[in-house]
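The structure under discussion is supplied below as structure tokens; questions concerning it will follow.
Note that one protein chain is taken out, while the other chains of the complex remain in position.
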Amino acid sequence: MSKPRVAIFDFACCEGCQLQIVNLEAEIVDLLSIIEPVQWREGMSDHSDDYDIAIIEGSITRPEDEERIRKIREKAKILVALGACATIGGVNKLKNHGPLEDMQKTVYSKDFSLPHLATMQTKSVADVVKVDVYIHGCPIDKKEFTYIIRCLGAGKTPNIPDYPVCVECKKAGNICRYEYNEICLGPVIRAGCGAKCPSNGFWCFGCRGFVDDPNVNAARDVMEKYGKTMKDLEEKLMLFNT
Amino acid sequence: MGTKKVSQKDFEKWVEKLIGLQKVFGVQSKDDKYEFGALLKAENLRLDYDITILPPKKYFLPSTEQLFSFGESGFNSSVDGEPFILFGVHPYDFVAIRQLDVLFSMKNNDVYYQTRRNAATIIVCDVENISENAFSGFLGFDHVEKGFDLLVTKTGSDYLVESGSDKGKKLLSLMENAVDAQAADISKRSEKWKKNRELLKKQLLKANVNELPAALGKAYDHKIWNEKAEKCFSCGSCNLVCPTCYCFDVQDDFGWDLKSGERTRSWDGCMIENFATVAGDHNFRKNKSDRYRHRYYRKGKYVPEKIGEIACVGCGRCISACVARIANPVEIFNAVAEA
Partner (left out) sequence: MASGATNIYLPEYATITAAKQMTETEMYFSFKLDSGKPLGHMPGQFAEVSLPGIGEAPISISSSPGSNGTFEMVIRKIGNVTNKIHTMKQGEKIGIRGPFGTTFPVETAMKGKDIVFICAGLGIVPLRSAIQYVMENRKNYGKVTILSGTRTPSQRLFIDELKKWAAIKDVTVLETVDIAEDGWTGNVGVITTLFSKVEIDPAKTIALIVGPPVMYKFAILELRKYNMKHQDIYVSLERHMKCGVGKCGHCQINNLYCCQDGPVFSYADIENIREAI
């Protein structure tokens, strides 16, 4: 079986998820044993538009992005959303919280209306085209990334958790962040990260997005019980716009 | 099999000796809480703990473990059978291990569990401080009188150490300056057990435990399942911190050659949304309330009908672990007993 040809594209993002791939270091050689990269701006100079798998990093924030992602979708047999910006819109969605023009002025002041600075409400990749595989997180988890690539190489649908971060947090033997009177998003956020943030002394920031069926009503109740408000919770959720 | 009395200082010396002898896992502090971990120094051992974050079952059923690897040489399984000492297991947690012993050998023997279990020497210790949600006193799991390898009880400034097996006896023989416990010492311990039985009743269980399977049998349509489950995150926290939960998931992963690889199992929980989903995405327990009820039926009816003992040991970990505060078995058991 010939190796699948893989192209990696970046949209609006910090390119930190691609950096995680570069950070695989020695394992990149293993990675290359099952895929053949044909286009990867951050990792190689060759360039081909003939690919099987398109890996998309970043969110869709400009009209021309929409056009570009649609073209990629047409060519790719499998389209992979890489990292929070691609999977859920991520931090780029912060700008959806107010009138677009205000946001533009805040960022670009008097130049805001220059044509090359045109922008629109942020969308996740799935808001525009069909996504086949999600690699969640900000940044992505290297272990999960390599697992998913191996699955793709073997023609297997990867097992991506549809349960909350609490599962992995409990397995790690952590003390619940609510015991420190902090709002942690763990109970409604998709696991798969190994509860990295709670294991290192932070609450869950929500970078992997909601589980399929988050219990928002329960969250309301929990805020009350811990002397917090829904506004406190919403502020926490705003960062990744889950 | 004989009970010894030893001073605090000689007790610590003995612990130090055990650490030199075998791998020892003991209770230590973690922030303002406690956990079982590799014990490197006797002084780190905290037998005055109230409860550990996770129960000691992780030494027999690790949160994730390899079932086997596969490759050109076929399927290869191995499990570490190196002897170890598990130091400071509270009686209720020991009861849970005893239950898992039965369940993992029932009909089919689980060789991974069994190998680790056989490798362990379990040192039970009586409870010194009471955790906020304990109710083992209502269940008779506040102390144990048999089954352990060693039982440690603090009486005043001394320790009483009883051996309950040959393994325990061997370790106990290493203790220096130990004297035979006298009737007065033993009665001090009995006093402590009596006191602990009353203290370990922080959550007021009114239901009669023996009648619980029958009461649950009649409570299938009780409104409490829905009421509680509405607030459930399906996060499985109650399952994962439970000393008697033992359900697991199985997953495969390849190596980079896409030929070799491994199969692992890891803790799972019946409260998690897709626990009962089959291929084709049909979920046989789609409703939260069905999953919620299932958990309490396992604890109070299904497993007890198999092993003859309630499968909740009253540790109260689930009560503390549930952010939504809906996971109190005492509330459930009281409600169904009243119905």
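Every chain is named by a letter (A and B) in the order it is written, and numbering of its residues begins at 1.
Going forward, contacts are C-beta pairs under 8 Å (C-beta built on N, C-alpha and C of every residue); 3 or more make two chains touch, one makes a residue touch a chain.
If you're wondering where the values come from, they're calculated on a predicted model, not measured in any experiment.
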Specify the residue from the set B:Q8, B:N208 or B:Q251 that touches the hidden chain. B:Q251
Hey, which of B:Y59, B:F275 or B:Y296 is the one touching the hidden chain? B:F275
Touching the unshown chain, chain A contributes residues 154-157
Residues of chain B in contact with the chain not shown: 67-68, 70, 74-75, 77-79, 81, 103-104, 106-112, 114-115, 220, 246-254, 258-259, 261, 263, 265, 268, 270, 275-280, 282, 284-285, 290, 294, 297, 301-302, 305
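Keep this in mind: only the chains that are shown with their structure count from here on.
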If you average the CA atoms of chain A and of chain B, how far apart do the two points sit, in angstrom? 37
Show me the residue ranges of chain A that touch chain B in the complex, using the header's touch definition. 30-31, 33-34, 147, 150-151, 153-154, 159, 162-164, 166-167, 170-176, 178, 186-188, 211-215, 217-219, 221-222, 225
Chain B residues touching chain A - in the complex, by the definition given at the top: 30-31, 33, 35, 53-54, 58, 63-64, 230-237, 240-241, 251, 253-258, 266-267, 269, 272-274, 288, 321, 323-325
